[in-house]
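Apart from one protein chain that is not included, each protein chain of the complex appears where it belongs.
And then chain A:
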Amino acid sequence: MVGFKNRFMLMEVYLDPEKDLLGEGTPVILTKLNLSEAIKDSILVNFGECGLASCLGSFHVAYVNPVTKLCIVRSSRDEHRRVWSAMTLVRSVGNCPVVFNLLDISGCIRACRDAALKCETEKFNQSGKGLSEEEIREMNRKMRTPRTLEVWKLGTVNYLKSLKLQDKLVSERKANRIPDTLLSLQHPPTYTLGKRRTDHNLLIPEAELKSIGAELHYTQRGGDITFHGPHQPILYPILSLRSIGFGARSYVEALERSMIEFSSLYGVKARAGNKCETGVWVGDRKIGAIGVRISSGITCHGLAFNIDPDMKYFEHIVPCGIADKEVTSLRRETDAQLPSEEVIHEQLVTCLAKVFSYDDVVVKEDPSAILNTLEDDD
């Protein structure tokens, strides 16, 4: 997927440039946080708020090794020169004077990682001194293998079928037989309820649902009642929270950020919900919904984003149990020409992969490969 073009810069940080110690008595410990603060400050000082704002979305410190003082910084291709010059102008991290030196720049993290490994092994060979157990463990933990997200594009899938599929994938993920997986799909008109079974928020009798061409399903996910239908892309990430280092709250916040990032592609300024109003809003209107279930640390269900669904269906519910707020769609919020649904789905997936910092995205386009296996299990 090359929707977002990035540059990965491998930098070496010289602390107190007179000395160059390896692992011993360093004046400041480099962390992702203090490095990214120092670089962002430098961008702000040298390029102003406008410069900072344009770099911020894609800027990310991907790797920091406090022992060898190497770090890998990601930036979008368009902004990387700005970030690069700002890094060169960084004078201090914390209270310690520093100098940044660029060692390598490449378009994919793999090449950058290889260069980093090479540089670090050389450093260790040169220094010839032993590192403590602690430092070695720290290094091994950081030189992790790239994280891959497997994406299945499933088209329109019946809701019950998708539930069965998710159950199956959750047990596969728990047993580590599959990597982190993402289902990208849509549903035929369907109303769904969460674990709290708030069916008082369904405003028409269940019997009438068939006449409007919709189904109703009860689920174990969090959240209130919602509607799914054509022209509303849905993403169900089946991820191991432990392997991505998130708790429930930070996971949901990352899902919100994915949708906010996606909206910004069309110039729509979306925001995360206030307390108790989880989801993605444009002003007072809800454009993206979230409902998640976490079972043995594996996520299922996920998010739904309104591109251009039939809004009349929302009139039959109190969406997400929030009575006085409207529901909106991308179609309503922007006059921009919308590309094909396929492109839109891909963009949404790319935004999610970016927010969750996946190094690799592998797209599987043959839905029958997993959908058909469901028949066998029945």
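For this structure, a couple of remarks:
By our rule, a residue touches a chain if its C-beta (ideal position, glycine included) is under 8 Å from a C-beta of that chain, and two chains touch if they have at least 3 such contacts; residues count from 1.
Here is the rule we use: contacts and distances are computed from a predicted model.
As stated in its UniProt record, the chain not included in the shown complex is "Glycine cleavage system H protein", which appears among "60S ribosomal protein L24", "Phospholipid-transporting ATPase", "fructose-bisphosphate aldolase" or "Glycine cleavage system H protein". Here one chain is not drawn; of A:Arg91, A:Arg110 or A:Lys195, the residue touching it is A:Lys195.
Of A:Pro189, A:Pro233, A:Gly279 or A:Pro319, it is A:Gly279 that touches the chain left out of the display.
In the complete assembly, the contact with the undisplayed chain comes from A:Ile244, out of A:Ile204, A:Ile244 or A:Met311.
Residues of chain A that touch the chain left out of view are 28-29, 31, 33-34, 94, 141, 194-196, 220-223, 242, 244-245, 247-252, 275-276, 278-279, 290-297.
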